[in-house]
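Apart from one protein chain that is not included, each protein chain of the complex appears where it belongs.
Take a look at chain A:
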């Protein structure tokens, strides 16, 4: 197939959106599910803003709503003697000085409204007057607000022109789009209707987007629907998942300044549909065709990029997805286009003239840590990077696409190292086809992951519950959700949220109370063979906030205390004062009550629902509600957040601690033999007695939960959910046990904080730990556990452990590490050996620790596992025992064995040590290999055995035969596995997926079989 050109790219009709039904603006209402709001707003002739809403109809047609006549506003408290009109005038005068020659007035009007400040309860709860300052266009918001914040604005008063003091503004930092959504009651990903005759179709020539429907509407004509009942459905969102391949130079990770993009593979797949709409791969240079996929080949990279951009426009996805597209694929494409001066490329959004730009962002949040990331202006398309999402929501050993798909999809994935990619690209159309198939698979997996994890469904529900656009959930932190909830509620009840300057909030905000150790009851370490009942506070923090009416709006300043009736407020254990519910219900309480009521309803509906898609929606809903409720506490404690209030967060945790303590006291008071052995954030672990049965413990647990709940104010509720039996309590936040919720069978083994997921451990550690725990807990067989550990240690020292279990891998991030690190040193070593295959920046470097010479530090003894296999380099098994296994093992065995734990590491099983003879090394160069008898090892000249062993020949033969047949089985099972996984039987397996458990083993099987069959062959000498 020759290379095609942009013009000749055959666009299949199925790639497009469904055909547009006849839409008569006079007769048909327009019903749209809103998906995105544009960050940047168009401007009308009069200077006001046009808000762009992107959405999809039920039939899957794409829509742009250009919303007119919605004005942004903010508040300042009314100042005595200042008239609204005077303030209006003064602001416009000041602003027009800055914007000389502008014909329209920036401040549209200033009105006096009656509201309250959300902060603090003031005795009598008086209303206050505020100026609401409405401005023409949100782009002037910041400067308008700052005129008032910085003070000095001269306003005409009855006493003449007077400078204003510094004023606290309210709600000026609220996003324009969010302000619009709050005002119209529009939630994220929810439906809206524009009645017939209330919208105007934009004629084709004047359209600013590529969408199927583009209309002008008035903000007041938008009717939004709560996502309930018939509006619970979702429109079919279109997803484009893509993956690019780049031709790197030998040994260097691809750089857009030098290395071309050679392939872009795509899957277009509507959400909720069983099959994709398009499977298309764009290739640089010809590529043999692939059944079921379209291959579009180009001789020129710029044409390929342009064609892809065209493809994006034609398929018109709502969502762009992939794996690491935010930090690799998208930036690479944009940078590469810049390098090639492909100026028509960066128009990937939905607006014709809006160039796609990117900027670096830094997102810090207590929950996710600090991340450097990028954001893109894609106008109407939401970027949904599955890597970001998975790193956020799941804690895994490794986040490579290989291990993530192994984890969630249960499939290992072939991995082609980028050093091979260039070779494949430089081959012929067949090798490029090979690459394309691989690339397609990488484009498919993110969609599969998204569906498997219900990521899109759950995020859409989160968007509906919290009322923020879908894209913000991905690009912004946790806080924005609560900001939206808080503003929505405040808007309803006429409360105003002040604009706090960052870090200007409460004193001592640098370290939030959520970092204070939440452990209340020190663990009584040990191995418990009796059932341990666990009482949990259901949604502890939300219920504390509700029970004690903790809120911004109920917090009383100390100065007002004297004016308060002491029966009207409570003082929290941390010393803050909040007014009681009977006087004024806090807004946080209201928000939480609604969230929890909605969750109850969602759960009830979920039980009744039958349609699987609806079920997943409802499940997503209840999850989103739970997460949102729990986020409220974090929001009040986030020192860099929008509205931190340490009084609330500190009081919440203080109440929590107090409740755990009083639970302990209550339990030990009510049950004579009971001991509380540990209490964490929201749970207490109770041992009811030394020989209490499981049934009895469960019954007592149930009883205690009900009884003790009475002690606490509503809605705090203590629940009994599970027993641990047996239970291994290692230390704070580290424990393991079998979890029982019924008396018949345990549910699972529950491990917290135990070394099994940490990725800087080798697999051996995780395996030994989980095996030991399994034996200790499931089998309750201490002796067997000890024996297994000893056996493993013995195997380790005798070199019988598979190398894949010993591999540690670390990402190579910076070349100039100050401290010497194993993987950095190894990467250097490998570069000297062969620059072509050596790992480069960004790669994960797998290594094992080898023997090395005496006193050589561990970091310089790291070696490439493949090299170790190839050259029989001896592994430093002692190092693994002492530095990797010992500590974790001691931790879990100490509670069981006490001081005898040391016996695991000394004794008979540690005496036999074997070290393989290296084929590399100084001495080996001079050694001459001589045949020896396979029976008695005495030297022989030829054949298998010496003359003295002849009588035993059959026996010796059988021994060697046995090892050959065993190895043959291993060999065959491993290599057929890889051949199957590759999805192709006619080509060699190229996979370099070091995360796969059989990657090293299959190589070893080859070597071992070679060696063993060579020995066996010596018996065949006289065939």
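Just so we're on the same page, a contact is a pair of C-beta atoms (placed from the backbone, for glycine too) under 8 Å apart; a residue touches a chain by one contact, two chains touch by 3 or more; residues count from 1.
Keep this in mind: contacts and distances are computed from a predicted model.
> From the list "Alpha-1,6-mannosyltransferase subunit", "DNA polymerase delta small subunit", "TRAF-type zinc finger protein" or "DNA-directed RNA polymerases I and III subunit RPAC2", give the UniProt name belonging to the chain omitted from this structure.
Of the names offered in "Alpha-1,6-mannosyltransferase subunit", "DNA polymerase delta small subunit", "TRAF-type zinc finger protein" or "DNA-directed RNA polymerases I and III subunit RPAC2", the absent chain's UniProt record gives "DNA polymerase delta small subunit".
> From the listed residues A:410, A:558, A:612 or A:939, report the one that touches the chain absent from this view.
Hidden-chain contact among the options goes to A:410.
> Tell me which residue among A:433, A:448, A:548 or A:621 touches the hidden chain in the full complex.
Candidates A:433, A:448, A:548 or A:621; residue touching the omitted chain: A:433.
> Touching the missing chain, which residues of chain A?
Touch set of chain A with respect to the missing chain: 1, 14, 275, 279, 288-293, 410, 412, 430, 433, 437, 764, 767-768, 770-771, 774, 788, 792, 800-802, 805, 953-955, 957-958, 961-966, 968-977, 979-981, 983-989, 996-998, 1001, 1006, 1009-1010, 1013-1014, 1017, 1019-1020, 1022-1023.
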